[in-house]
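Only one protein chain is missing; all other protein chains are in place.
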Amino acid sequence: MLKVAIVGGTGYTGVELLRILALHPQAEVVYITSRSEEGVRVADMYPNLREHYPDLVFSNPVAQQLGECDVVFFATPHGVAHSLAAEVLAAGTRIIDLSADFRLQDIPLWEQWYGQSHGAPELVGEAVYGLPEVNRKQIAGARLLAVPGCYPTSVQLGFLPLAEQGLLNGQHLIASCASGVSGAGRGTKLGSLFCEATESVKAYGVQGHRHLPEIEQGLARAAGQPLGLTFVPHLVPMIRGIHATLYTAEIDMAVDVQALYEQRYAGERFVDVMPAGSFPETRSVKGSNLCRIAVHRPQAGERVVILSVIDNLVKGASGQAVQNMNIMFGFPEDAGLQTVALIP
Amino acid sequence: MLKVAIVGGTGYTGVELLRILALHPQAEVVYITSRSEEGVRVADMYPNLREHYPDLVFSNPVAQQLGECDVVFFATPHGVAHSLAAEVLAAGTRIIDLSADFRLQDIPLWEQWYGQSHGAPELVGEAVYGLPEVNRKQIAGARLLAVPGCYPTSVQLGFLPLAEQGLLNGQHLIASCASGVSGAGRGTKLGSLFCEATESVKAYGVQGHRHLPEIEQGLARAAGQPLGLTFVPHLVPMIRGIHATLYTAEIDMAVDVQALYEQRYAGERFVDVMPAGSFPETRSVKGSNLCRIAVHRPQAGERVVILSVIDNLVKGASGQAVQNMNIMFGFPEDAGLQTVALIP
Amino acid sequence: MLKVAIVGGTGYTGVELLRILALHPQAEVVYITSRSEEGVRVADMYPNLREHYPDLVFSNPVAQQLGECDVVFFATPHGVAHSLAAEVLAAGTRIIDLSADFRLQDIPLWEQWYGQSHGAPELVGEAVYGLPEVNRKQIAGARLLAVPGCYPTSVQLGFLPLAEQGLLNGQHLIASCASGVSGAGRGTKLGSLFCEATESVKAYGVQGHRHLPEIEQGLARAAGQPLGLTFVPHLVPMIRGIHATLYTAEIDMAVDVQALYEQRYAGERFVDVMPAGSFPETRSVKGSNLCRIAVHRPQAGERVVILSVIDNLVKGASGQAVQNMNIMFGFPEDAGLQTVALIP
Partner (left out) sequence: MLKVAIVGGTGYTGVELLRILALHPQAEVVYITSRSEEGVRVADMYPNLREHYPDLVFSNPVAQQLGECDVVFFATPHGVAHSLAAEVLAAGTRIIDLSADFRLQDIPLWEQWYGQSHGAPELVGEAVYGLPEVNRKQIAGARLLAVPGCYPTSVQLGFLPLAEQGLLNGQHLIASCASGVSGAGRGTKLGSLFCEATESVKAYGVQGHRHLPEIEQGLARAAGQPLGLTFVPHLVPMIRGIHATLYTAEIDMAVDVQALYEQRYAGERFVDVMPAGSFPETRSVKGSNLCRIAVHRPQAGERVVILSVIDNLVKGASGQAVQNMNIMFGFPEDAGLQTVALIP
């Protein structure tokens, strides 16, 4: 069994890792850290996990103990992985970082968006961006893996087939996205209260969301040139789910967009290109690692609209992290990722 | 007291008219019809109205009785107002139609989108489109008033200031909108079930929603020329509310968009242009007749994003209907429309 | 116009007072305090109130300015009214306290349940318990009024007609109640997060909720003797509303319970005894000051089940506070309290 550590296990991505790994046949969580909950039993904090972690207790993070594991997941705010990565890697332990610390290759850009100095610039060069549908080979050999953000996963998977064909070059794209409230994390912010978030919709972050440069980096790689993007996230009253509605400018009517997407994602276990005319629902991927995509040409015109849905905590975070782990350690790519979404 | 009739009083726009008119100081509902609920007391069907309509009973619609009222609201599926309008008008009674029957001036276009023959083409010419922020004068003299649809209200109010200045000419616009479930009405459809609609988001109607030609008609009037529009509605898990996120192409940086909107809507009781940088929440207008608007230039660029929110059952239907009634009969424009949204 | 001050205006009962008083024809909020939000405009904090309080700003509380008002509402945690009441009363200003500070007449009991010394024991004797359906006369003359808690309002109104007739004497009653999340206030607690509270139900406070002694005090007054009570509150995923399901032991079959309730509450503007066989929904009173009650004898047996619903922020707090103000100052009892619940 692979020995797994989780740093920062009390947030929503941490508990989601615990849920997924509880059923993983080849990996076991042996060490979990939390400064604020040191000494608390996982089973007492998360009653859904009572049967699976009867004895696991949150510890204060100790680098040496991390180094005794095969892999460490960072489910922490940005900055933490920067400070611990070098020591963990030096011990021969591989890192899967769910935070934003190693997602951007452009260090000044990272510092601009995150408002602080980069804490581990020497490691950026070897960090691998963990979007398996793009980077599977590099992931297999990665020591330091950066798990993509939730919006970036849904938006990139939505635009990739067109971008890779050069069909978006010169366009100014629009990503109008909606996220469930869990995207804001388990922190006790006013806006995350039930009474503030339910029965309402609002946009936010129009002036600049931190996921914007990450999406632009991915689209530029795929297109071979920078693409313009307006990204507007919205908060909607549900726990989980991202719905990305993506608008291109004109795409030649001769392009069979449906076929292009089906071919691009043929064989991808976790991308489902739905039949023409479909409307993917976020609930159809709740708890699952799938991204479901549908493509439309409204009124049979030149503009293409792509609809892309994921569970922000699974394919948008912890599920994709485990998918990366499976690739890195040679396990079946869907090990531990069998959950079928509950409907209803 | 103005004598009011409501045809089709059992749907969500019907009960919303009852709620609003219950507190109207100058109007009284004296007649309400429903074929399916004939003989049922309003108070038994809608317990929130027990105190206000202890005796009102649903009747089978009789044209003569409609003709004895000062004004008739049609809160019916399309087609019904077509069949009754001429007779009601002939009796000297004015009509406020919440259905789509008289919203489009182009009769073949109406027939194309609604898939049936137009039942009262001879009345289309005198029908007044009831968006007070555009048409207040014509509304005052209207005999036959067409209340705008919910999406068209939020989208038109959002684009109007730019369209009227010619700043959208030649552009292909995008309206990415979200609606609460009450927009689908009180009919017992599978997709409107709690267990199907909650905890999920999905797009719908991408190939062509009936509100599209209505929006295009309004934008063309304002701009003096047709404007291209891609309109994608989404269903979100809340009862009431529309959130319209509107994307233009480039607008000259010299245009002070915030000032333009503030000037355009100065003095409008029911349009609130929020301060620069705001994100209107749909809950801030729940139960209220307000449209709240905020304008943005993401990353200080040329594209303008407008956020526009309404309550689909109030400003998007029954509230706007009463606002029109107030204008038509010379009452204060906000009579009966004082409800303050509940927060939380 | 009556000059009104609100101490502690940023919580949910504070903003609800603002909403109700915005439409009150004879009262005006001239002063509102908050230590944490000093200098912030009400309109910026609560966008639903932008039209009604364009200039009102939160101030640090100053006793002298409170004393210049006609009435002060305390919408504060317990203990605050204790510390300010004497000074305010000395200035000739009347107090309506929404906190628990003056609800219990038994001072040691208060200290036991609230875990601190009582800060104004000399004022307890003159404090009037503001349940108008019981105490209307004393309320009219009150200088210091204690607004009942939310659970106590729904439970007392539910049991009162039986208790007053001595029909509950010697019984051990059960109150199985459910509350919306706003009952926990606007504080940023983990359990109040959307992602923690939605899509779930749980009980809490079984070992002893602070509303228990208040309910027992009220029932003992009505019955003329102490009554046993098991009180189990539950948290349910909705913003507003309390649903109290009340179970008696055997009641003689000769008692016409429906008639008893109808007679007891005849003429009460804010208590609605529904027809036999009814099931009141909490949404039917959302935003309204009504308490709707239905009485049942399951399977035509001796046990009586009473269903009682209120909006916890209105009849359970701010609405009842304004109802008390209306009685104290001789206004119509329903002034400002006209809101009809939104359905849907």
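To keep things simple, chains are lettered A, B and C as they appear, and every chain counts its residues starting from 1.
By our rule, a residue touches a chain if its C-beta (ideal position, glycine included) is under 8 Å from a C-beta of that chain, and two chains touch if they have at least 3 such contacts.
Since we're looking at a predicted model, the values are computed, not measured.
**Student:** Check each of A:78, A:243 or A:292 against the chain that is not shown and name the one that touches it.
**Tutor:** The single option touching the absent chain is A:292.
**Student:** Which residue from B:27, B:104, B:168 or B:181 sits in contact with the chain not drawn here?
**Tutor:** The missing chain is touched by B:181.
**Student:** So one chain is hidden, and I want to know which residue out of B:61, B:237, B:316 or B:336 touches that hidden chain in the complete assembly.
**Tutor:** That would be B:237, which touches the missing chain.
**Student:** Thinking of the whole complex, not just what is shown, which of C:23, C:91 or C:232 touches the missing chain?
**Tutor:** Looking across C:23, C:91 or C:232, the contact with the absent chain belongs to C:232.
**Student:** Tell me where the left-out chain touches chain A, residue by residue.
**Tutor:** 12, 15, 19, 22-23, 46-52, 182, 186, 199, 239-240, 272, 274, 280-281, 283-288, 290, 292, 338-344
**Student:** For chain B, enumerate the residues touching the unshown chain of the complex.
**Tutor:** Given the touch definition above, chain B has residues 12, 181-182, 186, 188-190, 192-199, 237, 239 touching the missing chain.
**Student:** Can you list, in ascending order, the chain C residues touching the missing chain?
**Tutor:** Residues 172, 174, 176, 178, 195-196, 198-204, 206-208, 230-232, 234, 236-241, 243, 245, 247, 249, 277, 279-284, 286, 296, 298-299, 301, 303, 305, 307, 309, 344 of chain C touch the chain that is not shown.
The rule is simple: only the chains that are shown with their structure count from here on.
**Student:** Among the chains, which is located farthest from chain C on the basis of C-alpha centroids?
**Tutor:** Using the mean of the C-alpha atoms as each chain's centre, the farthest one from chain C is A.
**Student:** Suppose each chain is reduced to the average of its Cα coordinates; what separation in Å results between chain A and chain B?
**Tutor:** Going by mean C-alpha positions, chain A sits 39 Å from chain B.
**Student:** What's the distance between the Cα centroids of chain A and chain C, rounded to whole Å?
**Tutor:** Averaging C-alpha atoms per chain gives centres 45 Å apart.
**Student:** Two or more other chains touching the same residue: where does that happen in chain B?
**Tutor:** In chain B, residues 199, 239-240, 280-281, 283-284, 286, 344 touch at least two other chains, as defined above.
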